[in-house]
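What you see is the complex with one protein chain gone and the rest in place.
As written, the chains take the letters A, B and C, and residue 1 is the first residue of each chain.
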Amino acid sequence: MASSVRENEIGLERGDYAGRPTTLCKGCGHNSISNQIISVAYDMSIDPTRVIKLSGIGCSSKSPAYFMSRSHGFNALHGRMPAVATGATTVNKDLIAIGVSGDGDTGSIGLGQFKHMVRRNIPVVYIVENNGVYALTKGQFSATADQGQQLKYAGVNELPPIDICLEAIAAEASFVARSFAGDPGQVRELLKAALSHRGTAVIDIISPCVTFNNHETSTKSYPWGKQHQEVLQDITYIPYADPIMVDYSAGAVIVVEMHDRSHLWLQKIEASRHDPTNKIASLNLLEESREKNLFPTGLIYVDENRPAFNEVSHLVDEPLVSLPDEKLRPPREALDQVIAKLS
Amino acid sequence: MASSVRENEIGLERGDYAGRPTTLCKGCGHNSISNQIISVAYDMSIDPTRVIKLSGIGCSSKSPAYFMSRSHGFNALHGRMPAVATGATTVNKDLIAIGVSGDGDTGSIGLGQFKHMVRRNIPVVYIVENNGVYALTKGQFSATADQGQQLKYAGVNELPPIDICLEAIAAEASFVARSFAGDPGQVRELLKAALSHRGTAVIDIISPCVTFNNHETSTKSYPWGKQHQEVLQDITYIPYADPIMVDYSAGAVIVVEMHDRSHLWLQKIEASRHDPTNKIASLNLLEESREKNLFPTGLIYVDENRPAFNEVSHLVDEPLVSLPDEKLRPPREALDQVIAKLS
Amino acid sequence: MSDTQHTEKISSEDEQRTIINDFQIVIATVNGTGSQTANTILLRSLFRMGIPVCGKNIFPSNIQGLPTWFTVRVSKDGYIARKETSEVLVAMNQVTIGEDIDTLPAGGVCIYPADWKVTERADIHMYPVPVKELLKSADVPSNLRDYVSNMVYVGTLAALIEIELVEIEEALKFHFSGKTKAAEMNMTVVRAAYDWAMDHLPAINPYRVERLDLTKNMIMLDGNSAGALGAIFGGVTLVAWYPITPSTTLVDALREYVQEMRLDPETGKSTCAVVQAEDELAAIGMVIGAGWAGGRAMTATSGPGMSLMSEFAGLSYFAEIPAVIWNVQRVGPSTGMPTRTSQGDVLSAYFLGHGDSKHIVLLPNNLNEAFEFGWRALDLADRFQTLVLVLSDLDLGMNPWMSEPFKYPDEPIDRGKVFTAKDLERLGTFSRYKDVDGDGIAYRTLPGTKHPLAAYFTRGTSHDEHAIYSERPEHWVANTERLNRKFDTARSKVPAPVINEVDGAQIGVIAYGTTHPAVVEGRDLLRRKAVKFDYLRLRALPPGEDVRKFIEKHPRCYVFENNSDGQMAKILQTEYPEYASKIVSLAHLDGLPLTAERLVTLLLQKENA
Partner (left out) sequence: MSDTQHTEKISSEDEQRTIINDFQIVIATVNGTGSQTANTILLRSLFRMGIPVCGKNIFPSNIQGLPTWFTVRVSKDGYIARKETSEVLVAMNQVTIGEDIDTLPAGGVCIYPADWKVTERADIHMYPVPVKELLKSADVPSNLRDYVSNMVYVGTLAALIEIELVEIEEALKFHFSGKTKAAEMNMTVVRAAYDWAMDHLPAINPYRVERLDLTKNMIMLDGNSAGALGAIFGGVTLVAWYPITPSTTLVDALREYVQEMRLDPETGKSTCAVVQAEDELAAIGMVIGAGWAGGRAMTATSGPGMSLMSEFAGLSYFAEIPAVIWNVQRVGPSTGMPTRTSQGDVLSAYFLGHGDSKHIVLLPNNLNEAFEFGWRALDLADRFQTLVLVLSDLDLGMNPWMSEPFKYPDEPIDRGKVFTAKDLERLGTFSRYKDVDGDGIAYRTLPGTKHPLAAYFTRGTSHDEHAIYSERPEHWVANTERLNRKFDTARSKVPAPVINEVDGAQIGVIAYGTTHPAVVEGRDLLRRKAVKFDYLRLRALPPGEDVRKFIEKHPRCYVFENNSDGQMAKILQTEYPEYASKIVSLAHLDGLPLTAERLVTLLLQKENA
């Protein structure tokens, strides 16, 4: 990680990417993720004034206040961040959108919007800080809670969890990853890749809630995550590399060229031969993991060919918000013509 | 099909299962499905006073008015029938719930509720009359509309369709089938199986809209459906049959024992060797069909072991609505005890 | 069918009477049979004859096979309110023909297919028309016969009430813009029916039209299209919506106008995004996201959709994000009557959302205002950084109206108080929610503004002037007071009411939106009964000083509106509790536009009570 006084390519220090002091609990997974976002934005020399930070409601959704204070932030409504992201990125395609949501925000109240955002391929890095509970409302089961789990007030959870990644792929997602707040290095590389992606980049990060759901038996806890994480690939993000032949089949490395011409080197790990460019393989991986209660992390699925929503919206190249009045209001003659036709 | 004057086992004629005259267009797929529901209910000697007919809003959602007038009907809000079904079946487990929805009602506004209903395994036969458009509002693209399709006002659809069946399986559905309004026989057998199922039985029926989306190039049209339907199995529903060994692997027949001890005989069709009890196989089948634009119909996935929602809700055996006042209001002493503890 | 007995004959008086340019035609058909084309052709040809017309489409909430009616009123006096009774009936629906005939006044005229059996009424003129034969004899390909069959009644009517054939031809050309074949084929049928009628129908016909000169330079359009046009000229950049009757055609029209007027001439690419959302929660969310980012964004919906937008409405109000909702009202509560008109969402629109939220509401009454409010709503939203609701209704939105031509916006686009990077450089400081100008409106920056001071954090939670989260009572109170100051600023910046006073008026009448035509006509009717009133037509909420003064001045103010609970009367009562006792609701809702007759009855009942 870069030391905090060095300036990056655009002359900013790491501190320029800081947010306000966190008000989350000490040890909360969400804080760790905020820190990785800060690091990555600094490392990639991202202009913070181009970034918008979006969220819903929840402990997780508070996070955007705790990173990158030089970026506009929007703490929207519970479960409704996807729509807000759609509106903002459609009228200003130059913005870099980072969304932070929770498992309740995305999997419960927001499931519909989440899926339709993915289906549209809205250009946003969409992070789900998944802790298996509604933390901010004090620990009820979320839609990703483990079946059979027992919590204080809620009793036993009788329902199967939904899988955010599987949901994303079912909705034709173009970038789906899973990670673990306890593995900051992987979170960082995935964030870099996501920021280079042209559509919705869904990253489901198991982010333990130390206050309400960090029991060893919870699949959303640090201990469980540490014990069970199976890293699918060693990921190396290579910015602006020379074009390299992409080779999916042979050898131990898969190289994915991102739309912005950066590359991902995915060094296969022996146990897993997962090919993240194969959708059916990805579905199978996820369904198998669900059935066997496994915790594979890394890049699950990627498709750099699917255009982002604003690429298929037939809009002018300039961001709509930058258009001068003359381009927005048709001239007097245009109205005259309309009127002529109507009389 | 039974002739319409004969009485069934509970002494009702087919006419006793009729609804009000349809106000849908002539030739609408939805009407055909209503007719199959009438036939099946009559054939299975279902007591219409135990049935509740639920729907959202849309042409499809009007259907419940057009079958089984002796059953209580509820034309709820757009996309919100799942919640209504949950409430009704939870307080009265004796009801037989038949829900009719559309692709807009389920796939667009109602996607979240649909998925959570499936996840809870609410006991309802949930029929999606899928025509790829919002018909009642005059023909906009729904979430299942074909990518690249052109419609009059809406222009070209740039978005990939969602697959109702895939969505259901991702949400841990226990019964998922696909059919075609142009194949009434299959619709009937699947309806019978669905009515014997213990949780949510999702049947995605391609039901052409002859007014807005019956072009040959539309995958939701009669011509396309007739040409492309690939029947997965010949389905025979056997009520109350003797217990038969279920054999999934060998031979050309798969027998599924339903929770009510009826059986499904699934005669495999040569081309397809689909095993509907294998979830991963079902996911693969659907994803492959989506990629190759295929139209396999029949029982996609079934799991008779997953309990229905009211089975895991720890409720008394009697329907809650039938409980006498004494069982609902604790006695005076109970209140005294509470008060004693609080002072 | 009805049991009513009509035994009287047509009186000889009636036989001789001729009523020119002052009656109403009703065309009863089955929906999904293409009669809308025929009806608009009729309407437009009358309009082209210089006669003031008004058309109302009364259609069912389904796609095909149910009864539908279209009324065409001609009025030499220029009245464009619906009338309670039609004198001329085109009865093309076998299911309702009995009832339809019953509604005719004595002396009325009925045209109907010759092969239908109907109970004759002696006191009206009944003209069977051999529709099938005429179609057969006309040179129309058999597969298109159904489609053009409605032209038979157009031709018959033309002969009967003396519509000029050339204007029908022109109207057809207009309708089939370009497609001359279609226009001609239809005209063939019109001519055949016309000729037959001239030959076969008796000359006894009390209702006739004659060319006038009262529609010159006027246009004819529906309000949804007018609103869409207004938005186009308001520089709208994002429209997110979910289809719902009767707002759908607003977005349909808008999409077409975007293609016509908002494409970059070089690239053919659009300067306005139209996004079909997955539901109304998403639609308004997209609008809020866009408005926050600096877009000019709107959605169009109706009652159920507006209900779903409640939570976001509160966010727009409290986080101060520009947004525009067009609510083309239909009859509620709940799904209600989706294809009937009402003004039933006024109260819920004004207070949409929980907590103490309240919103600017615009109330267009005619095409011109639909157009004007189309652009002005976007300006007001940007200026006040808040939600603006435009309450149109099915009557204005989906029916064809004649109108003066639209006025090109006479003000430049208003983007409100936005600090650019340059401003920030100059100022050296920025507090998002500070009331710099004392009008309650603070300055904002747009995401993407290239300056280290530009960023702030938007939230629906309580915040201080710097947009920092705060639960301090004093921050809450200060912010609320500023929001209220802002709302008060709006009172004088929203479209002012139109006040029309007359000598000798004793009472006041307040109305808004589509009740206006009935007020205009009712006023003349009442004048004849020696009842005179001053008239205030509201065009926006919150109301300003003019409204207060108007109410103050009158001993009684009757509020006419198309809902059951007198919602605007209630709002005015809370705005002016000191005069509340003078504010008397004469609300009425049955799904149809208000008529002058009913207005007169309601008012006289109250006055004489």
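Quick note on the criterion: contacts are C-beta pairs under 8 Å (C-beta built on N, C-alpha and C of every residue); 3 or more make two chains touch, one makes a residue touch a chain.
Note that this is a predicted model, so its numbers are computed, not measured.
List the neighbours, among the chains on screen, of the chain that has been left out.
A, B, C
Which of these, B:22, B:86, B:233 or B:289, touches the one chain of the complex that we don't see?
B:86
For review purposes, identify every residue of subunit B that touches the missing chain, sorted by number.
Residues 16, 20, 47-50, 52, 54, 64-65, 69-77, 80, 82-92, 94-95, 112-113, 116, 313-317, 319-321, 323, 325, 327-330, 332, 334-335, 338-339, 341-343 of subunit B touch the chain absent from view.
What residue numbers in subunit C mark contact with the hidden partner chain?
Residues of subunit C in contact with the hidden chain: 60-61, 303-304, 306-308, 310-311, 313-315, 317-319, 331-340, 342, 344-345, 347-348, 351, 353-358, 459-462, 471, 473-474, 476-477, 480, 484, 563-565, 567, 569-570, 573-574, 577-581, 583, 589-592.
List the residues of subunit A that touch the chain left out of this view.
Touch set of subunit A with respect to the missing chain: 23-26, 57, 59, 62, 77-79, 108-109, 111, 134-138, 140-141, 143, 153-155, 211.
In the analysis below, only the chains that are shown with their structure count from here on.
Taking each chain's centre as its mean C-alpha position, how far apart are subunit B and subunit C in Å?
For subunit B versus subunit C, the centre distance works out to 40 Å.
Counting in whole Å, what is the centre-to-centre distance of subunit A and subunit B, each centre being its mean C-alpha position?
Computed from C-alpha means, the inter-chain centre distance equals 34 Å.
Between subunit A and subunit C, what's the gap in Å when you average each chain's C-alpha atoms?
That gives a centre separation of 43 Å.
What residues in subunit A touch two or more of the other chains?
As it turns out, subunit A has residues touching two or more other chains at 112-113, 116, 313.
Which residues belonging to subunit C are in contact with no fewer than two other chains?
Answer for subunit C, listing residues that touch two or more other chains: 278-279.
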